[in-house]
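In this view, the complex is presented without one of its protein chains, the others remaining in place.
Note that the chains take the letters A and B in the order they are written out, and that residue 1 is the start of every chain.
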Amino acid sequence: MGAGLILMQLLNGIVLGAIYVLIAVGLSVVFGMLNIINFAHGAVYALGAYFAFSLASLIGAWTGSFWIAVAVAPLGVAVVGAGIEVSLLRRMYDVVHEYQILLTFAIALVIQELIILIWGPIGKSVSMPPQLAGVIDFGMFTFPKYRIFLVVFIALVCMGIWLFIHKTSYGAIVRAGTDNRDMVNCLGINIYRVFTLVFSLGVGLAGLAGALALPMRGAQPLMGDTILLLCFVVVVIGGLGSLEGAILGGLIVGVVESMMILLWPQGTMIAIFAAMAIVILTRPRGLWGLR
Amino acid sequence: MKKNLKALLAVGVVAITVIFLTMPAMASEKVVIGVLSAFSGPYASLGEDSVRGSQYAVEEVGGKVLGKPVELMFIDTEVKPGVAARKTREAAESKGVKYFAGCISSGVALAVSQVAREKGVLFYTSVGADAVTGSKCNKYTFRWSLPTYGAIQQTVKPLIKMYPDAKRWYTITPDYVFGHSLLKNCIDIFNEFGVKHVGNDMHPLGHTEFSSFITKAMAAKADFVVFLNFGKDTINAIKQANNFGLTKRAKILVPWSSGLRDLQEIGPDFCEGIYFGCQFWHDVDVPLTKKLNEAWMKKYKRLPSYTEAAPYLHARMILKAIEMAKTTDVKSVIKVLEGLKYEGLTGEEEIQEFDHQTRKKYYLLQAKSKKDIKGPGDYATVISSGVSVKSQAESECRMED
Partner (left out) sequence: MVEEGLERHKPLIDREICMLAGLAFLLPFVLPYKSLPAEILIYALGAVSFNILLGYTGMLSFGQGALFGMGAYTTGLLLIHLGWHPLATLVCASLSGAITALVVGLFSIQRIGLYFVMLTLAFNQLVFFIAYQLKGLTGGDDGLLDVPRPNLSIFPGLQIPLQTNLQFFLFIWIVFIGCIIVIRRILCSPFGRVLVAIKENPERAVAVGYNIQYYKLTAFIISGLFTGLAGGLYALFMKMVPITAVELVTSTDFIIMSLLGGLGSLYGPIIGAVVVKIASEILSEIWARWLLVLGLTFIVFMLFMKEGIWGLITAALEKLKVNLSGKVEKS
């Protein structure tokens, strides 16, 4: 097992992890604020990919079409998210927790079936944006440009979210709401408006992840299913509700997944879900453990 | 408590009336063929293909066999063995369906084959795993496609001979009976010819992320990388292999492809130079294939693919056998099919009596580059073709009664 291979797998793991991070951040922030585990988060990831596909093919052969798709598709998903929050989730805030989980579960089913209805059961794909096709030669190994770009881009997005949450006044309200939402409400801030914002932001990030994954993996109606379960693991390992935890957890799961392929491929998923159980049992606040 | 009793009574009455009203008429004077395919889930595109293929076979006989109308019943297996087995059993029992055709995955076909034996209904399929007409063969199951044994014999063997310098082979395998079967046959040939099997990776059916396997194959300095998956999985794998530049460093073989469908979906940019094995290719000098080509050009303005040709052939053979047997009795139809020689889609084909496996040709194709493509469907050249099936002595098939 050469050093080149290990480095390459490490890099691979970081790419996988970066996508998990983007999805898990939304999942985690929504949990922190709304106290909801969103089972529809995988479905909106798929929706993001399909929106991006439609936009890219609408605009046509122009070389910049993919970039417009990546910029606009998440917004579309965020609007859908806002609609879901206002029309459905809002009615459920004062009932038992279990009902909210099951409601998002049903929403996921509906979104998936709608995707098949609109775009058909056959998967869709786009070609790589020409600027990022090809590979970079690192001497010991080569690596696709697009995947390198993906990691850098997602890192920037995460930094942006961090700045938003920690440095803006709106972010302060979000942070306060995560700690104690009744208190925020008492301060005369319309907590429901914050909920809508946070939910559509979280969902939009999953949509962005879908749009970014499109040139690599294509779009399939059920693409959100497996990734959702892995993202549950990510947020649990990192700590539910924490941005930094989601980043840490995402990278850990991504790297473990690709490294296990070298060591013991059959055990990958067993190890990942066992880790999830162990973390909940021993460190329920996750490895980051700030909350 | 009384209100609950009344409630139950009310529910019961309502349920009974609703059900009686919606009860479908029992099939009596019709010949029904149950077409098993995926109509939902990641392989749903194949379901649409099987509709077109089998419908054409019915049109061909004017919608009638022995004067009885022919009806197709499409059954969604969701590519899950449990679902397929249950729905097949249900169709055989409640609707009296006696003929079944199709199946996409070997795992599903094995489960259906078990039901076919139990219920005494005929099942005509084209899946890969050797066991279907090998260790798990039975009286009621027929197969058109060459099994994985033949697919590997007809692809890996000629390529080893063509490229004597390619000594390092790497395989990527889907983790179910079909993949295992392909892999076993590959390893047998690697050992026979003394080429080195430098690595293998298993992935679940419907996997979308192949990067880790591709990097491993690159690090193993493989001369040949063999993708033993099919359909969506292969398409994703090849695209990602391209992204990583694997296609430039190693030769790639997909021993079991759906031919034209895959080549079109992946596109000539990604496919160029890749070797594909296939059960059916439109560009051959075979009368029945030419007829099918013409029909497809007329109907759909394109050429047929394996995923349409196989369902066509299944339905055609079942109808033909019923016609020849002059009865719809399953046992008599089986008698007719056993040992039958006919003009098929790959030239003269023959159904072996001892294991119900068809002797037919398998094609090794090489995808053309974009500039060499002339006209529709001209995506690949046929490198070689031939028949490889196990002889009765080698076969593991021991048919009961």
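Definition applied: contacts are C-beta pairs under 8 Å (C-beta built on N, C-alpha and C of every residue); 3 or more make two chains touch, one makes a residue touch a chain.
From a predicted model like this one, the values you see are computed outputs, not experimental measurements.
Asker: Given the contact definition stated above, which residue among A:Leu7, A:Ile59, A:Leu75 or A:Leu114 touches the chain not shown here?
Answerer: A:Leu114
Asker: Which of these touches the unseen chain: A:Ala73, A:Val236 or A:Val256?
Answerer: Going through A:Ala73, A:Val236 or A:Val256 one by one, A:Val236 is the residue touching the chain not shown.
Asker: Looking at B:Lys30, B:Arg52 or B:Lys80, which residue reaches the missing chain?
Answerer: The missing chain is touched by B:Lys80.
Asker: Please identify, in ascending order, the residues of chain B that touch the omitted chain?
Answerer: For chain B, the residues touching the absent chain are 1, 3-12, 15-16, 19-20, 22-24, 39-40, 44, 76, 80-83, 85-86, 89-90, 93-94, 106-107, 110-111, 114, 118, 136, 175-177, 204-205.
Asker: Take the complete complex as the reference. Which residues in chain A touch the chain that isn't displayed?
Answerer: Contacting residues on chain A, toward the hidden partner: 31, 37, 88, 91-92, 95-99, 101-103, 105-107, 109-110, 112-114, 116-117, 229, 232-233, 236, 240, 266-267, 269-270, 273-274, 276-277, 280-281, 284.
In this text, only the chains that are shown with their structure count from here on.
Asker: Which of the residues in chain A come into contact with chain B in the complex?
Answerer: It comes out as residues 2, 4-5, 8-9, 12-13, 15-16, 116, 120-123, 125, 127-128, 133-135, 141-144, 146-147, 216-218, 220-223, 257-258, 261-262, 265-266.
Asker: Going by the contact rule at the top, pick out the chain B residues touching chain A in the complex.
Answerer: 39-42, 44-45, 47, 201-202, 206, 208-209, 211-213, 215-216, 218-219, 232, 235-236, 239-240, 243-245, 267, 269
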